[in-house]
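All protein chains of the complex are present and in place, except for one that has been dropped.
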Amino acid sequence: MALIDVRGLSKTYKVADKQPGFAGTLRHFLQRRYRDVAAVQDVSFQIAPGEMVGFLGANGAGKTTTLKMLCGLIYPSDGDVQVAGHRPQRRQAEFLRRITLVMGQKQQLMWDLPPLDSLRVNAAVYGIPDDVARRRTSELADLLELGEELTRPVRKLSLGQRMKAELLAALLHEPEVLFLDEPTLGLDVNAQSRVRQFLAEYNRRTGATVLLTSHYMADITALCQRVLLIHQGRLFHDGPLEVLADQLAPEREVHLELERPAQSDAFEGLGRLERIEGCEVRLLVPRDQLTIVVAQLLERFPVRDLDVKDPPIEELIGGLFRQGRV
Amino acid sequence: MGRYWRTLRRFWSTAVAVQLEYQANVLIELLAVAMSLGGSLFLLSLFYGPDQTLGGWSWAQALMVQGLYTVFDGMASTWLRPNLGAIVTHVREGTLDFVLLKPIDSQFWLSLRTLSPGGLPEIALGFALLIYGSVQAGVVLTLPSLFTVLVMLLAGGLILYSLWFLIAATSIWFVKTWNATEVLRALLASGRYPLNAYPPALRLLFTLVLPVAFLTTVPAQVLLGEAAAPMLLAGLALAVLFFSVARAFWLFALRFYTSASS
Partner (left out) sequence: MRIFGLNRRIIRVLLGSQYAHMLEYRAEIALWALSGVLPFIMLSVWSGSEARLGLGLDGVALDRYFLSAFLVRQFSVVWVVYAFEEDALLGRLSPYLLQPLHPLWRYVAAHLGEQLTRLPFAALIAAVFFVAQPQAFWLPSLGGFLLAWLATWLAFAIAFLFQSLIAALCFWSEKASALERLQFIPFVFLSGLLAPLTAFPPGVRALAQWTPFPYLIDFPARLLAGQPVDLIAGFAAQLAWVALLLPLVLLLWRAGVRRYSAMGA
């Protein structure tokens, strides 16, 4: 039974066109022209309880819009969303108690007061009895390695400490579904990995479902077995990260260093020759033929060094977005 | 309901804690209030030579109106400005999303989130002036008139809140609203003087369109025993009407926000 069930989800915005300059302003004022912009088109997926799913896509691809539709902050133009048995856009109290949203670049904690004060407010808002709230706070604080930071004004905390306190505030009501929008944005490498470890541990302990967007591939590779790739508003991939890598880069790169220079026609039938320069050779070989090709290469040529590389997934996805392929 | 009470207590205890972080402001606030009240009284005194009245109101009676105006002005700085002024920031910084995802009414949260104790001395001074004026004007307080005046003050507060909230809610569309709030404040300043001091056309405007009359003149009339029943009922009806409109408008604004924001 899916905890999150999305079918044919679409969101279209009306955007007013305006040319720059005074004439443009005047024309805009007199005769407004609208253009439909499809932010999300016909997206469907299901997520089971306890899954950790990564949400990938370039800026403006539609990830945040989709995430906001799942929390009920944006009405879908078309399609159907169910989260924990609720329709998010109705934002019923029972639904809101079961989810949480963390946004890396926005904060809900009160700037001038220690996090504990914001936690007390949240406890009242979610109707959590004080003793329960205290217990949960100390458990989560242990997990997050937060101590006296909780009694210092938020404005005096480092970015990493602040993010951890944000997570604590967002999880005080023990939500079953976590929506995390760029939770590690701007953090240093140490703080990033601390947040990652916490999320993995939290998921293991509570069985909460996590849907996460991130710019940092390391977040996704460390936490998510399953990846949703959204491109120009459409769902482009739904499945394990490795499958995505295969799909994006069906070939692997073989790097050869020979004892003496070879002719380019000698490599016919051994994959695609990318470059040959004296003793240095680079070949692109389909994954399923890799072992055969490598065996033949070793047999035919005086090989000094051989190296097989997988292009990094970040570059693959980055390249994909740059080329506008898909 | 219990949850809302508990939340409210937490809201206000944290608000006081924030203020304690900025103690120096309290002194400046006090000085500003004292200067402002002194200036208002000086200005009012210019209308009163020997045996002169303003729209038929004696000096002591006008002081009552001035006192009530000060009370509402203090209410605006204690309650309305810090809360409703923050809505625009929530929209601009995108933190309105956090408010909308709380299992609590968003209008409740946005309207009562904080209090600024800096305005409390102004409220106290306003009441002091009201009491002084009432004594000078020979007001005889009875239980029914006390009850009526309290009800009318509540109605006036509700009207002021609703007007202010209506403007604040437009921040869903506009990036800045504090200049619109300034227009409202400028017009509200007309409540410093009894309604009768204005020409008939303005009296109508200040009664029905921008019901300043119900904030200051009508409660003073209640104390003076001059209030007419239809006027009181009109005040209550307007309070209910303005509040309903503000509520409906907020729900409409939220629908727009959730269907158009990105």
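Should a chain be cited, it is by its letter among A and B, assigned in written order, with residues numbered from 1 in that chain.
The working rule: a contact is a pair of C-beta atoms (placed from the backbone, for glycine too) under 8 Å apart; a residue touches a chain by one contact, two chains touch by 3 or more.
Because the structure is predicted, anything quoted here is derived from the model rather than measured.
Among the residues B:16, B:146, B:189 or B:241, only B:189 touches the chain that is left out of the figure.
Listed residues B:46, B:143, B:209 or B:229: the one in touch with the omitted chain is B:46.
Among B:35, B:204 or B:233, the one in contact with the hidden chain is B:35. Looking at subunit B, the residues touching the absent chain are 24-25, 28, 31-32, 35-36, 39, 42-43, 46-49, 52-55, 174, 176, 179-180, 182-183, 185-187, 189-190, 193, 197-199, 202.
As a working rule, only the chains that are shown with their structure count from here on.
Centre-to-centre separation of subunit A and subunit B, using mean CA positions: 47 Å.
Within the complex formed with subunit B, the subunit A residues making contact are 13-14, 39, 64-65, 68, 71-75, 89, 91, 93-94, 96-97, 99-101, 103, 106-108, 110, 112-113, 117-118, 120-121, 123-127, 153. Contact residues of subunit B toward subunit A in the complex are 3, 6-7, 9-11, 14, 17-18, 21-22, 93-95, 97-98, 100-104, 109, 255, 258-262.
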